[in-house]
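The complex is shown incomplete by one protein chain, all other protein chains being positioned as in the whole.
So, chain A:
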Amino acid sequence: MPPTENTPTTASASSHPAIEFKDVEKSFGPTTVLKDLNFTVAPGERVTLIGPSGSGKTTILRLVMTLEELTGGYIFVDGQPLTHEDRGGKRVELPKKRTREMTTRIGMVFQQFNLFPNMTVLENIIEAPVHVLGKSKVEATKEAKELLERVGLADKADAHPTRLSGGQQQRVAIARALAMNPEILLLDEVTSALDPELVGDVLGVLRDIAETTDITMLLVTHEMQFARDVSHRVMMFDGGQVLEEGPPDQIFNNPQHERTRKFLSSVL
């Protein structure tokens, strides 16, 4: 399913970028992972981050999901500050509650699935719609069952996650993220922990979501064919900087940087 254009096809009512990184800096103790990072992701755009391990790709996703503390700069979601804002030249941290309101618009799927083992599949999916969005249990259950149908696991609603294969768990995790109707979906190496024969099912579900929704996606993956098929744009990271970026055809077929060429030949 190659995108027909290199720009997102869906026009958004909002004039703001879905995600904006402004002078972002992230360090873990003395180690600086990201420095002066600036980029935007348009609404409905699907962007794949590639690059060698340690280049900061996953950190970028984790910053957007507020799983890591932003040590410098700002992240905006739909034009609104996520964790910090500039008040008259002073960088001020937003109240946790405000940040949590912002993150309801963002969903994330993890490499290790991270389903809640003490809940059934259905309970995993309706947990946040009920307790964060305030939906009724009946409504949330109805939507959850539709989502399970969509990811091909309609018969597993009452199963416990530990009884499922990795691929099934990951599809539940995708359904759980979608149940929040996110504007932005972050996918962090979602097939890396799966047996090769299970990767296809999960990618199939993601392709379906890419085709049928206008959710903005930011993904880190080693599945280059998948990245090529679904992304509007590929960003090559190295040492916490954007080395080069462009439409998948350009990056994969005609990379400008030697470093990108080397990286691609090592993973393709």
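Everything that follows uses one rule, which is that a residue touches a chain if its C-beta (ideal position, glycine included) is under 8 Å from a C-beta of that chain, and two chains touch if they have at least 3 such contacts; residues count from 1.
What we mean here is this: contacts and distances are computed from a predicted model.
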item	value
Name under which UniProt lists the unshown chain, selected from "Rod shape-determining protein MreD", "Ectoine/hydroxyectoine ABC transporter permease subunit EhuD", "Alkyl hydroperoxide reductase" or "Sarcosine oxidase subunit alpha"	"Ectoine/hydroxyectoine ABC transporter permease subunit EhuD"
Residue among A:L49, A:L63, A:V77 or A:M108 touching the omitted chain	A:M108
Residue of A:V132, A:A154 or A:V267 touching the missing chain in the full complex	A:V132
Sole residue of A:T162, A:T212 or A:S266 that reaches the chain not shown, by the stated touch rule	A:T162
Touching residue (missing chain; options A:I19, A:M65 or A:A227)	A:M65
Interface residues of chain A (partner: the chain not displayed)	65-67, 100-101, 103-104, 106-108, 110, 112, 114-119, 127-128, 131-132, 160-162, 176-177, 180
